[in-house]
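Worksheet for the structure shown next.
Here the complex is missing one protein chain, while the rest keep their positions.
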Amino acid sequence: MTRPPLKVIAAAQAASERLADRHTPFIFNDWYVAAFGNEIKDQLLARTLLGRRLVLYRTSDQQVVALEDRCPHRSMPLSAGTLERDTLVCGYHGLRFNAQGNCIEVPSQSTCPQNVGVKAYRTHERGAVVWIWMGEAGEADLSKLPDQDWMVDPLWEKSQGFLSLQASYVRLHENLLDLTHLSFLHAKSFGTPDYAKAAFQSELGDGQFALLRNVVPTTLPPVWAIPTGLTGQGQAARIVRSAFRSVGIHEVSVTFYDCQLPESERPTFRIRTAHMPTPETATTTHYFIVHGRDFALNDPDTTQFMHDQLFVAFNEDVEGLALQEQALANTPPNELYEFSVAADAPAVAMRRYLLARQQKETPSASSTCK
Amino acid sequence: MTRPPLKVIAAAQAASERLADRHTPFIFNDWYVAAFGNEIKDQLLARTLLGRRLVLYRTSDQQVVALEDRCPHRSMPLSAGTLERDTLVCGYHGLRFNAQGNCIEVPSQSTCPQNVGVKAYRTHERGAVVWIWMGEAGEADLSKLPDQDWMVDPLWEKSQGFLSLQASYVRLHENLLDLTHLSFLHAKSFGTPDYAKAAFQSELGDGQFALLRNVVPTTLPPVWAIPTGLTGQGQAARIVRSAFRSVGIHEVSVTFYDCQLPESERPTFRIRTAHMPTPETATTTHYFIVHGRDFALNDPDTTQFMHDQLFVAFNEDVEGLALQEQALANTPPNELYEFSVAADAPAVAMRRYLLARQQKETPSASSTCK
Partner (left out) sequence: MTRPPLKVIAAAQAASERLADRHTPFIFNDWYVAAFGNEIKDQLLARTLLGRRLVLYRTSDQQVVALEDRCPHRSMPLSAGTLERDTLVCGYHGLRFNAQGNCIEVPSQSTCPQNVGVKAYRTHERGAVVWIWMGEAGEADLSKLPDQDWMVDPLWEKSQGFLSLQASYVRLHENLLDLTHLSFLHAKSFGTPDYAKAAFQSELGDGQFALLRNVVPTTLPPVWAIPTGLTGQGQAARIVRSAFRSVGIHEVSVTFYDCQLPESERPTFRIRTAHMPTPETATTTHYFIVHGRDFALNDPDTTQFMHDQLFVAFNEDVEGLALQEQALANTPPNELYEFSVAADAPAVAMRRYLLARQQKETPSASSTCK
């Protein structure tokens, strides 16, 4: 083939136009992970979220403060200043801001101007994670933050990690919604050849998208086989649900059991992974991960073993998505097109949803950036 | 002088507008060197040619396959996948492509969609070199590939090398068409002071441009003096023809002889160098070189000696052209102008020809990129 027919390419390009991608402006009115809670102490942490430079710190009463990281006087990053008694002092001319972002002191004069300050963001700490509402603080709506019961449940054994992804967060959500790639991108880590060919079902809800896959019977890779003891050839069932829960969190839930035992007698082993991408820029993403299991509790060796194995695989995603993003960046626009297959249905619906969310939020911005 | 008069600058700028340069879109309907044949094995080689990302490999029957290096499903570089029995399996979701670029398997479903595939390029291996037609494969025309008889002639002793040039391929062709620069850029390698002042003739044909220079008598630099034995002061004749043969190949042919011998009795020593630039981007070029001689056959020490000496000089071109390209990039457009001198006639004609070729190929693209 010397490239697909032009009509076919044009149709693929038109379909892609309806999907969010690296060119889609960010969605601000939602919750994202700003940091793990243990990253935020009584010192200043600079971090760029959704293209906005923020400074984070923890007050003496343990509240997490998130402010715009730019002094409104002469644009010095406030994170280059100092934290003094829960207030921030700019390192250039000493303007002082309180935890609400208000300027409360200008050292070179006796009075402080009114209405000068920096944007303060609403944060919410839950379990290991600090969430942030990237829109106006007054519109922050905790009901829009999906429950993550297992993430705060002491009966789930947990570990956490962070990866720096050189790709759009949209592509990470897309990656997670079709685990066909386990057989290829993760062939040497936690994928198995039968994974790609296993039957799957799509769930397309209102802002909720999932793909379910029953891989039964299968042979588990070491990361699961060893902790569960399901080490036999074709001994295991692997029941997987990949779910986009909100723009800031994707949850993968897996149940393993011994499929050679009768249903009534078999114990189940459950693992969950919260994949929490926060855009840094259009094509770089803070990738926060919390992993949990409901078995082998209080077993730090197993925790460490699984964590290490999992992060080998997650690093494969990080490397692969960076290559994808480079190819997208380096293909002449008129020669760029993508075809979807059946297993893409949840991801395609999710990307349509993201685009619609963004367009609803800032109707005009979208058209100018496309 | 405080800069030439504005009228003079404007005239120079107008003249340059008619010449191809870094801003001129690529010419696709022609042959370029994709690689040396020995670079292409039964594994995947990624290479960007004319701004297009390609993946190259050799099939079990020794054919060279060149495909677009982007999976049309989700844009993963195919070069990050695997080669299995002459077919390419994408490393993300496992789509499989044959040597013709057709998609022949989608693992997550039982049927493979029609009309999905990647562009396949026409290649042609000749001697040490794999040529590629960068336009549509169906229009590939072998008659447009200049003959290079000496490059496949066992009676010519050959060596080859590669340089990565941080400059436009246009400027390399220009460089080669006026060897005045041997006296300056190559003063310490294979140039001599008399070179620049030697009489020259231009040949301006239809897509063929050459400059001939007879440097007689002259003293040869070591790279030529030692292998030919023409080591005496003013003993040698150096008869040089620099010829643009096509957008993908420039040939320098030199004949040396002892000018102190009568014409009937003097042996000649001939060398040829094929300079084969393939644009990578607008301002970076893959620079393939094959060098040959018709004397001192089967003498590997001489081959190595000449190769090493030549590449010192070719590296001087690479360094100089990169400096030139940086100056072009960093000069404000309204202050940029270039004057031509008489020795530029072949290069100016060649650059006009390249611009005309490009404009004929994509009439509209040219105006938008200028």
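All chains are identified by letter, namely A and B, in their written order; residue positions are counted from 1 within each chain.
In this section, a residue touches a chain if its C-beta (ideal position, glycine included) is under 8 Å from a C-beta of that chain, and two chains touch if they have at least 3 such contacts.
Bear in mind the structure is a predicted one, so any value in this text is a computation, not a measurement.
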Would you indicate which residue among B:Thr123, B:Thr180 or B:Thr283 is in contact with the undisplayed chain?
B:Thr180
Contact set of chain A toward the excluded chain (per top definition):
48, 51-53, 68-70, 72-77, 80-81, 89-94, 100-102, 106-109, 113, 115-120, 136-138
When the complex is taken as a whole, what residues of chain B touch the one chain not shown?
1-5, 8, 12, 174, 178, 180-181, 183-185, 196-197, 200, 320, 323-324, 326-328, 330-332, 335-343
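Everything that follows uses one rule, which is that only the chains that are shown with their structure count from here on.
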Need the CA-centroid distance for the pair chain A / chain B, whole Å please.
46
